[in-house]
Every structure is written in structure tokens, then in C-alpha cells.
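Just one protein chain is left out here, and the rest sit where they should.
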Amino acid sequence: MLSAMTYIPLIGAVIIAILPSRNPNAYRWIALLTTGINFALSLYTTLTFVRGQAGYQFEEKARWIDSIGAGYHMGVDGVSVLMVQLNGLLFLIAILVSWYPIQKRVREYYVAILLLNVGLVGVFCALDFFLFYIFWELVLIPMAILIGVWGGANRVYAAYKFFIYTLVGSLLMLVAIIALYFQAQPLVGRFTLDIVEITNATANRPLDYTFQILAFLAFGSAFAIKVPLWPFHTWLPDAHTEAPTAGSVILAGTMLKMGCYGFIRFNLPLFPDASKDLAPLMIGLAIIAIIYGAMVALVQPDMKKLVAYSSVSHMGFVILGLFTFAYGLGGQSGRTTDRLLLANTQAFEGAVFVMFAHGLLTGGLFLGVGVVYERLHTRDIKTIQNTTRVASRMPVYSTVFMIFAMGSLGLPGISGFVGEFLVMQGAFRVNGWLAFATSFVIIFAAIYLLWMYQRVFFGKVGDYDPAVALSHGAGHHDESHGTLAADNAATNQSGPAAGADNTFHGEHGKHPTPDSEKFGGGGAAGIDTNRVGTDSLPEKGSTHAVPAKGHDTGHGKHHPDPDVLANGAKFPDLNLPEGLALIPLAILSILVGIFPAWVLDFLTTSGSQLTITMVEHSNTLAEIARTVGK
Amino acid sequence: MISSILAQVTITQADLDKLGKVEWGALWPAWLAGGGVLIVLLADLVLPKTQRWLLSWVSFVLLALAAASSFWMDMPRTGSNATVFQNMIAADEMSRFLAIIVLGVAALIVLASPDYLSRIGIEATGEYYALVMAAATGMWLLTVAAHFMVFFVALELFSLALYILCGFLPRSIRSHESGFKYFLLSSFASAFLLYGIALIFGATGSTEYGKIQAYLADNNIAGNNGILVLFGVAMITVGFAFKISAVPFHMWTPDVYEGAPTPITALMAIGTKAAIVAAFLRVYPGVFGPISDQWKPILFVLAIVTMIGGNLLAVSQFNIKRLLSYSAVAHAGYLMIGLVADNTLSRSGLLFYLLGYTVMTLAAFAVVMAVEGPQGEGLQISDYAGLHKRHPWLAGIMTIALLSLAGIPPTVGFFGKAFIFGAAIQSGGWNIALALVGIVTSVIAAYYYFRIIIQMYTAQPASEPATARIGRPAASLGFVLAVAVIGTLGLGILANFALDWANQAAAVIGQITTNRGS
Partner (left out) sequence: MSSITIAMVVSALVFTIGACGVLLRRNPLVQFMSIELMLNAVNLAFISFGGANGSAEGQVFVLMVLTVAAAEAVIGLGIIVAMFRRRRRMDVDDIKVMEG
């Protein structure tokens, strides 16, 4: 099952690479099909996963390089199954949102994305160090190529930076893996690279303390670069700003989680003493990352950079959660059962929940930025604010973006809140001031996100004239929606787009959103669309409104398209692939926010399992046991 | 005087018996490749001009047969039977392993040559192929030598062939320069090697691997003998460092590699390096195993300097052949880690690395061959801008080759590096520094390899490059590219088979036995 999930994208990539057809739609459909199967398999895995059962499930084992003890071993536990699920969803979405924006080198683009998918699924499933490392590095090149080829103006620099940063970390990890391999040999009794075997073997005889510290730092620096934790974060804004939308979504959605996952899978269980003793350091870095990310996000003029820095801030929450959890396990005495009861598992669960929620919300935010960029060819907040009022032109989009922004700033009811709350609760158990500092940051998050939302979507504060806005909105709405339909009909003749699009707007018409009501005509526009979509296509609008077609050469130009930005110009609301990508994501974010228990159930067992492992592996406990034994 | 020496040499009946039985069957690769030289030269005379293209196929078949023949020859031999021809030649598992590497590479290179040679306007004549085959014979004999006399003759056999091949382009000043520089510095290095051998001979009374090893193991080396051995090892190491182009003895490498015809550059970068490293894998851990304290520190320093120097110098290169030659220098450093760490993993890891280095470097050079223009255009890295648009497959193969050279999984280069660094960490102590330097320099290496990848995929050529019109590579070159890239990926993903074989092959190192009891 897991292998099928991992290698189906690879098969898709190979098929796309050797396909004789030169029709880009063929590549798109194949990519959609493979990621679709991948998503279906990940859904099946998630739904059939037995929650509350300790250990790994869906395990697969095969012999590989026997002479050094490396084997082919895959399996998932509660944490990785969530990550795999998130990954399957985001890749499907990434393929959808690339449908129109990517018009150059389509074949290579989908090959790169699918290879990336292979690496990411593999990372979360691999239970052998060599296998893990291979998948870990497999992610590197396709992502660097995605940034370097389809990115913005400064893409080559960003690609270099991304490549070199992550490679430095990975190579340090490689050294640590090799060293661990030799250190674990006497404990296991034979040379092995099997993660489960090594983790189990260190249960009774923990690794040497000095080695733990060194290995923690080596593994930790690889993961901290990937997370990215302050001060290793500088590659992230560059990579995000330059990457194409789908690249940003994947980068934020799942690649950053590789680092957090690494901490959970390796640092905490294998080096428990080091984790506890270095927890203050990590907590400190996490706090700095949280505050720093938020402060810098406050002053970003670029929407994408803003979201990228907010990612730095949110990933800080994950690390904070993980290490307040680890910190809570240190310095306790007493019986194992007591320690289990006292363990700070909600911090752990919160951290993983933040990972999951951040994948949904920040993925959504990046998608949203991509949607604006496709239409206006700029991400500069001030430029957008000065030239147009997005909310009145794109009501559906504005609503959806609102959900993601609210979720990201921690509004209860949307998934972002749950994780952050749990992490803060965990932090409070360690130190009240810690919780205070982090909760303070949520205010910053509200400031920068709402500020951005207001400026991008509602334009200039000063010149709001209800009458003008109303007449503008009403006057242009049907035309702009008409051009949307025209756009779809023109660019997507082969697909079922036009019809599906109409139903989509029909739905929207039934549930008018607050802001579309405010500007009037939102619902009416939706109904209008039904008419225009089936009627003749207005010719005039299409000159402005097909940004997907000619803009690929203009990739990376930061100055806006004057045609589009001319006052009163028209641009369409979400098109079909964007709608298919964004709306389910928004719904899912809300569902997860309302029913967090469904996600948390996956984590309870992993949390207590990790607690037991960390408590039992620790040198201090072994010390106690020894003294008690005497 | 001669009679007095002869009087001292005692010839027993057993020696005479052994003279009677000569193990001809153990040298099939040499018979095929060496005899192939004559066959190709004769065929060149007989064939009409229009049929000359057959020559490359003839030599390919002969070399491929020679490589394959290691499987049906009288090999591998074990124990005291491992050496044949009066203990001159080792016919063991390692010989077979290296026959596949060295002769296989030569076979692929002769197959790739005609496309390249015809493009740069050279008639592919018989002597070209004959010389390549002679070089291949020499390289293989070097790897199986169990006696310094065979070692020297084999070394010179391929060196002499390569001097000519480097200067093979009649109208190219660069090619002549390359031939001359290689000739001068290689002979210079050979003289050092020879002097070292002479000193070792003076100290131990033999030039046979087994006997030297036994002498060094049995006797406490001190006094005058100690000085002789020390100087001998030092001289041999200088020669060795020259030959595998270790920093600071690497100065000739970029010039020679740049000027030589690209297939010959590939042959030098792969075949020569593999042969010399393998030969010294028999010499250092084997023959000089008992005195490892004396040479390990030297090689330790050389390895570190080579890794750092080779990679740093490669960063500032703009010519792809020079870049690859500095990368070959850097890889010599990684290979030396395998010699210094000197444990079971390092030996098999070193052989595995050689195999991997062979396929990945061959892939890179085959791409260079495929895009090089008639007057040597298309060799600047800037000429690779947008290669992806002109030749997507070549760009893809180059990417895989470069990633493998950088040591990124799942290519074979990663596994090679992992095994070698692992061996260094396992051997502990200061050798861990080797692994750390290797890691740091790998990052530098990744930077300059990645630069080419970025060029190929993202950059637009400033003007239409002169090589833009070069069509797709011929089928023969395409075959070579396919073999190399499949090897690069396949040996990585299925590293277990190659590593097991390398383990078997490496088991013989240090166990060279002389047939003392006769």
C-alpha cells in the first residue's frame, strides 16, 4: 500500500517523460490522475488506520543492502499517516492550480512535481535510515528545479540558496546517521540501519550522553534548516517568493513538515537525554522564531513574503510544542506511570496538529496569493491597494481567502486555533511567561493578516464611496463573470469546465457571502454567470481577462499589468481548477477546526508511545533503576 | 660478476616444474585486448576506406569480450594459487571486478568515439582504436600486477598509448600541448615511482609483492633498511600522487584533460584513475600493510588537501572539461579516504566507489562528447545554457550524472560516498576528520555541479550557440549514454549486488601470498 502510494507518482513521471504526445493537456491529465490515485490511496490509508494501536501499521519489509544492514522498510504511525494524508491532498491541489498558470515547459514541470511527490511520501513512510535519506534528498532537486525554472525574477539565486542550505543540513545528518549506525551496533547486536530496530534497542541501553548531544545537534541542524527555525530560516522567504504557486504550497504545506517530522521521529526518541537537556535551547530558538517571524511579517510589502514569514512564526509553534513536551519529561522523578500521567502530551499533540493545520491554511494562503498574482501580476500589497478593490471583483475568492487568513491568525472554529491553543497550554505548564509571550504573538498575527487582507481586498481606506463602489460593482460584475466563463470556455474547451463552473457559481448564488452582499450584486452576479455562460460570449472582456495565456513570459515581472490595473478593469473570480482546489481546502480547514478530535485521535497513541520511549530510554531513569536495584 | 650472481641464484626442481605449467587461461582479458590491437591494425590495412566504420565495432566487440572473458577464464583463484605466472600476476576476484570496470569503460569509449571523431573532422583510423586497446590492456594488467616489474611495464604500456592519444588531434595546438605535458609529467612521475621501487628492492631484496610484504611483516625495519624503506615509500607515494593527480601534484591534470580529445579525456579520467587506484589498493594496504604507520599520515594529508583543493579550484572553472578534471582531482581525494581508513568497509567501499565513479563520469563525459562542436566549441559552461531545450534527454542524463558526482541519492555516487565516509568514521580517531572534510567539500562540489544544472534548465543562451545545430547523438553514442545513466541509477538503487561483489573482490587485499613453500 505505502509502496504503491510512493511509486505511483514515479510511474506517472516516467510516463509523462516518455510520452510521445506534445499536448500539454495530456501531461496535465496524467499528473492529475496519478496524484488523484495517490490521494485516494492516502485517504484509504488514513481511514483504515487503526487509531489507538501502538507501533507502525501498513508495514512493508524487504531485504536490500544486506552487507551493511540496510533494508527496505516502510510503515506509518499516527503522525506520519496524517502527514501522508496532507501530502496527498496538497499535491492534488498543486496539480490543479498549475493547470493554467504553467504554460512553459509543461512536461518537465509535471515530472518535477511528481518526483517531488515520490520523495515526500517516501520521507514520511520510510523506516530505514538509508531509505529515509534517499527520499529526503530526492525532494531537494525537483524543488530546486521548480524554483529555478518556473520561479520569479530572482529565481536562480533562490534556487541556489535553497539547494545549498538544505544540502548542508542533509550532509550533517548523513554523518550523524553513519555515526549512529556504528554506535548502535553494540546495542542492537548487529549492524543495522532499521529505524525501528535501533529505536527499540536503545530502550534498555541508552546511547552515550556525549554522543546523544552531538548526534542531536547534527540531526537537529538538518531538521532545523528544513523547518526552518531561526536563525536557519533565511532561505525560506527567498524560496517562497520565487517559487511558483504550486511550489510554495508544497514547500509550506509538506516540505517544512519534513523537519518537524524528523524531530519527532529521530531526535526525541533516539536522543531523549539530549532532547531534555537541550530543550531550553530549542524552546528559546522557537520563541525567537515565533516573535521574529511575526515582527518581520508585519513590515512585508509582498504578500507572499508576508505569508512566508508567518510560516516561520507558525513552525516555531511546532518546535515549541515538541520541546516543551520534551522539557516536561526531564527533571521528574518517580515511577514511570506517574511520569506518563504528568507528561505534557498535549504540547506534542498540539505541535502535530499545528503541522497539519498549517499545511491546510498556509497552503490555502499561498494558493490565494497565487490567484491574485495570476490576475494582477503583482503581489505588492500597496500596488494592489492603490489600484483596485479585489473584494468587489472576486467575492468568492475573497471569502475563501478570509477563511484561510482567519484560520491562520487562530480564530476559534478554524483548524489553526486548536493546535496553537494546545501548544500554548503545554507551554503554560512549563512556564507561564512562555505562554504569555506566544499568545502575545497571536495579536501580531491578527495585525499583519488583517492588515494585509484589508489593504489587498478592500483597496484604499480613504476613497471608499459607497455609491461609486456599488455602481462599479454592479455595473461590471456580470461582465467580469462573463469573461470568466469566456475564459473557461476558451481555454478549456475539451473539459467539462463550463458546465461545472456554472454549477459552482450557482451554489455561490444560493449562499451569498457577507462581503459580496455588502457590495451588492454578488449573488446576482452568480446568477448572471449562469446566463452568460450559456449565452454568447462577450468579446470585449476577453482582452483583459485571460491572464493565463500570455503571461508566462512576464513571469517574475513585479510591475503590474497596466491593462488589468486600470481603474474599473475587470478580472474574473476563481476559475474551475482554482475553485476545486481552494474551496474544499477551506471547508476542510473549518471541519478540522470544529472536529479536532478526529485528528487528535491519531496522535494520542503516538504521544504516549513517544513518552514511554523517551522516559525509558533516558540515562537518568536507567541510573535510578540501577540505584534502586542495589 | 654475472656468473657470481648466477651462482647465488639457486634453481630448484620445483621452480623448473612450475616453469612447465603456465596458467595461460588466467589472462584471457589480456590476450583478447592485447591481441585485439594487432587484429584492429590488420583490419585497418585490409578494409577499404568506406568500411572503416567497422573498426569501432570490431574493437568494441573485442574489448567487451575481453571484459566478459573474465567470467569464463581460469579465475578467480584463491589462496596460494591466486597468483600466476611465477607470482607475477594476481588472478583473483578483484582482477575480475576490475576487468569489468577498466575494459568495460574502454569498450564503451571506443563505441562512443566515431560520432565524436567524425564530428570534429578526424578520420577514425585503425591506430586510434589500436592505441585505445593497448591502453586498456595496460590498465587491466596494472590492476592485476603482483610484481613491481609487471606494474611498471603495464603502467608504461598505457601511458605510452595515452601520450599519443592525447596529441591525436592533428590540427589542434591544445591537443599537442596536452600530449606533451602528459608525456613530460607522467615520465617524471614514473621515474619517481621507479626510484621508489628500486629503494624498496634494495631494502627487501625483492620486487615481488608477496615477498616484499612477507619481508616487511617478518623483519623489524630499522637502520639503513628503515631509511631505504621510508624513502622508497615516499618516492612511490610521490609517483602515485602524480598519477592519480592528487593536490599538489595535480597541475598537469586540467591542461591535459582539456586538450585531449574528449573520449581520451574520459578514458584517462576513468580508466587510468580506476587502474591506478586499484593497483595501489594492492600496494598500500597489501604490500605496505605491515608498515602502514609510515604511509597513512602522508596519504591522510594528501587526501585532505586534494579534497579541498580540487573542489575549490573547480568552483572557478568555466570550461566543462576543466571543471570535470578538477572534479576528478577531488574524487581522487575521496578515493584516498578509502586507502587511509583501511578497514573491510573501506576496501569494498573503495571498489564500489570506483565502479560508481566509472559510470557517472562516463555519463558526464559522454554528454560532453555529444554536444561538443567541430572546433572545440560547446565546451564552456555557458554553452550549456538552455541545453534542456535543444536536447532534453542529454540534459536529463547530465543532471543525473552531476547529481551522482555530487553524491545525491538515489544515484550510485551517494552510496559510494556513504560507504567511504562510513569507513572513515568507523576507523575512528583522526580519520573522522577525513569524513568531515569530505562532507564539507561535498557541499562545495554540489554548488558547482548544481551551477551546470541551473545553466541547462533555467538560463537562456545569450546568442545562438555555435553548437545549436548539432543533431542528436548517433545510436552508438546513445547506447553508451544509456548504459552509463542506467548504471548510475541502477547501481545506486540496487547497490546490494555491486557491494556484495565488491566485498568479495576486496577480500583478497592484503592476503597476497607468495608460493613460498615449493
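We just call them A and B in the order they show up, numbering each chain from 1.
Just so we're on the same page, a contact is a pair of C-beta atoms (placed from the backbone, for glycine too) under 8 Å apart; a residue touches a chain by one contact, two chains touch by 3 or more.
A quick note: this is a predicted structure, and the numbers were derived from the prediction, not measured.
By the touch rule given at the top, the unshown chain touches B in the complete complex. From the options B:Leu47, B:Ala198 or B:Ile298, the residue with contact to the chain not on display is B:Ala198.
Interface note: of B:Arg96, B:Arg119 or B:Lys181, the residue touching the hidden chain in the full complex is B:Lys181.
Touch with the chain that is not drawn comes from one residue among B:Leu65, B:Ile120 or B:Val153, which is B:Val153.
Interface note for the absent chain: among B:Trp252, B:Phe280 or B:Tyr334, the touching residue is B:Trp252.
With the whole complex as reference, residues 1-2, 5-6, 8-9, 148-149, 152-153, 156, 160, 163-164, 167, 173-174, 176-181, 183-184, 187-188, 191, 194-195, 197-199, 201-202, 205-208, 251-252, 254-255, 258-259 of subunit B touch the missing chain.
Just so it is clear, only the chains that are shown with their structure count from here on.
Subunit A and subunit B, compared by their mean Cα positions, are separated by 47 Å. Put simply, subunit A touches subunit B in their complex at residues 17, 63-68, 108, 130, 133-134, 137-138, 140-141, 144-145, 148-149, 155-156, 159-160, 163-164, 167-168, 171-172, 174-175, 178-179, 181-182.
Subunit B contributes residues 345, 348, 388, 392, 396, 399, 403, 408-410, 414, 418-419, 421-422, 425-426, 435-436, 439, 442-443, 446-447, 450, 453-454, 457-459, 495-496, 499-500, 503 to its touches with subunit A in the complex.
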